[in-house]
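Provided herewith is a single structure, encoded as structure tokens, for subsequent inquiry.
Removed: one protein chain of the complex. Kept in place: all other protein chains.
Our next item is chain A:
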């Protein structure tokens, strides 16, 4: 889908900056809003240098009020702009919950398409970086449960830029989750200029016949590590990076479970009400009789994400994933 043959080697956070830069240059309606995104370039430097390049009006430092600037973003989106709003950490999005739940996601429905909210909310999320309390939440399911917003979650630099551009051009609100553990974890070739990764499409990272492992965000690398280890035991895993958490890629999930008959779902969010349950529903609805074993879920616990002194115990790791894979393959 690339329109350019030239590439640069980038980290995930650099790919996000590049995606924002590409869209600011391409469309005058694109504006960035958020706390500390101007001179400071954002606490993770996602907007580094962009205010200097595009000015204070298009790259706007907002007051410290998530409900206020998400609400104002709705007004801007309805009135012709394409706001890309940075929430400093997903754990700080909750004051804006009401604006997202009662307005951003349902203005189209309320007005039968007369008013729409083409807005992107970017939020670093997840544990594993020794961050302070409340900075490590994975509450994506709060948003996948909301009708009227799409939720995407790239795990690689290429996907980050392509999904971000797709999100900005999407006519509806998109929550763009950035696994901060992956921000600088790896580099990858990223095309120059504009390209899109389609929202709603998962990505098969590893082919295998024995068991399907579905994961997203920072769990992708952990799942891949576990899959490599299982190769040594002669178990071939098919690893799927879900990439979009709503609407999930039903076809790829169904096709894979119908081939392997076994599934392990990995996410760092809490188990109850997690997106893993939506994947279980897809299996139930499409592939019930193909199952050779009950699906295992390897997830964060139904506890608040603990302070970082305990986070290694909270986060799914290779040991837990391998245990689950052995369980479904020996059922």
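To be clear about the criterion, contacts are C-beta pairs under 8 Å (C-beta built on N, C-alpha and C of every residue); 3 or more make two chains touch, one makes a residue touch a chain; residues count from 1.
Just so we're on the same page, contacts and distances are computed from a predicted model.
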Seminar exercise, completed: Among "Urea ABC transporter permease subunit UrtC", "Pyruvate dehydrogenase E1 component subunit alpha", "Nitrite reductase (NADH) large subunit" or "SusD family protein", UniProt's protein name for the complex chain that is not shown is "Pyruvate dehydrogenase E1 component subunit alpha"
Seminar exercise, completed: By the document's definition of touch, the residue of A:16, A:50, A:78 or A:252 touching the omitted chain is A:78
Seminar exercise, completed: Contacts from chain A to the absent chain lie at residues 31, 57, 60, 62-63, 65, 67-81, 95, 98-99, 102-103, 107-116, 147-148, 150, 171-172, 200, 246-247, 250
